[in-house]
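Note that one protein chain is taken out, while the other chains of the complex remain in position.
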Amino acid sequence: MGFDAEILNTGFNPGSRLNKFSKTCGDAGAIASFIGRVRGQSGEVNQLRLESYPGVTEQGIEQAIEQAQRRWPLASVLIIHRIGIVAVGEPIVLVATAAKHRRAAFQSCDYLMDYLKTDAVFWKHQSGPDDGEWIEPRQQDYADKTRWSET
Amino acid sequence: MGFDAEILNTGFNPGSRLNKFSKTCGDAGAIASFIGRVRGQSGEVNQLRLESYPGVTEQGIEQAIEQAQRRWPLASVLIIHRIGIVAVGEPIVLVATAAKHRRAAFQSCDYLMDYLKTDAVFWKHQSGPDDGEWIEPRQQDYADKTRWSET
Amino acid sequence: MLKIYYFGRLGERAARREENLVLPEGVTSISTLKTWLDRSHDLGGALHDKSVKTMINQSLVHGDIALQGNEEIGFLPPVGGG
Partner (left out) sequence: MLKIYYFGRLGERAARREENLVLPEGVTSISTLKTWLDRSHDLGGALHDKSVKTMINQSLVHGDIALQGNEEIGFLPPVGGG
């Protein structure tokens, strides 16, 4: 059983981290996971640059994991989030949740991704061949998140 | 881009299969996945034995993937399902779905798992230290599945 | 020759997962085949159970169907679970 959050400024291997995670899940039969990667929108985005606020970012993620544990009976949770420069196609985030049944695993994974996309303390700068911009949550991200206050 | 279903009578490595899958996902930013493992219920289940109907089982899964493609804009889908004898803790199933945005990835992965748990052509025999039994979908599995006819 | 598959608990009940069978005398359809197999393997009516589906050449069939004697026949108890 483990509830871990890691902020990394180097690349990571989602598959091997997921295999390692599955060893911490005890008897849990259901492991849901999500990998988010940098999309190259119309071939324009060259990279993302992510900043965190060390200490504050981790604390926020840990609180989100605690919220998820209160909502669902979870055996284990792993969140890995990149900071620094991340190239197109590389993973930015891995969320894995383990539970006895799959509904709890799916929903908690979805819930934690919504947190990471809207409220987690990260700033993302997207740069293309010519210039760049700081990006903020899409309306869809906010809409996704409000689902959880209704359930 | 790939839409693959594999029925295996040997063990597989979910993490390395997921890494391999992610290479087929092109520009998709969101990869959802689910790993189902044999649970040892109260220390009683020693193993599962799974049967398929070669040809029919594959065709059913391929049709479910086609249904998912009609519902969501998916870049790639991978389903791996074990047959034969699977010990407690070992993976029985891996479903991975890739899409541009995470909602499509999560929902299609969830949808395909519901199919695999209720309608897929597998028979599962669960054996303990003393005896065994053939298992069928739980009421919860049927309830999960009806969600999709309402959306 | 018929090729017959018994899946899941039916395989246990019939003590075989598959068999090859020359169409027995008097067996002309899926329904008469079920009755013949039931008696031959002492299946206690299992093949006629409503929960058991029948496939001919890997297609689901309903009701009685005439047999040529060269079909692949599958008897499927409820699928899924776990």
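Each chain carries a letter (A, B and C) given by its place in the written order, and its residues are counted from 1.
By definition in this document, contacts are C-beta pairs under 8 Å (C-beta built on N, C-alpha and C of every residue); 3 or more make two chains touch, one makes a residue touch a chain.
Nothing here was measured: the structure is a model prediction, and the numbers come from that model.
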item	value
Visible chains that the absent chain touches, using the contact criterion stated earlier	A
Hidden-chain contact residue, picked from the options A:19, A:33, A:76 or A:126	A:126
Residue among A:47, A:69 or A:118 touching the omitted chain	A:118
Sole contact to the chain not displayed, among A:8, A:56 or A:87	A:56
Option from A:48, A:68 or A:94 whose C-beta touches the chain left out	A:48
Sites on chain A contacted by the missing partner chain, in the whole complex	48, 51, 53, 55-56, 59, 92, 116-126, 134-138, 141
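In this text, only the chains that are shown with their structure count from here on.
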item	value
Steps in the shortest chain-to-chain touch route ending at chain C and beginning at chain B	1
Separation of mean Cα positions, chain C and chain B [Å, integer]	28
Distance between chain centroids, defined by C-alpha means - chain A, chain C (Å)	50
Residue list for chain A, restricted to those that touch at least two other chains	none
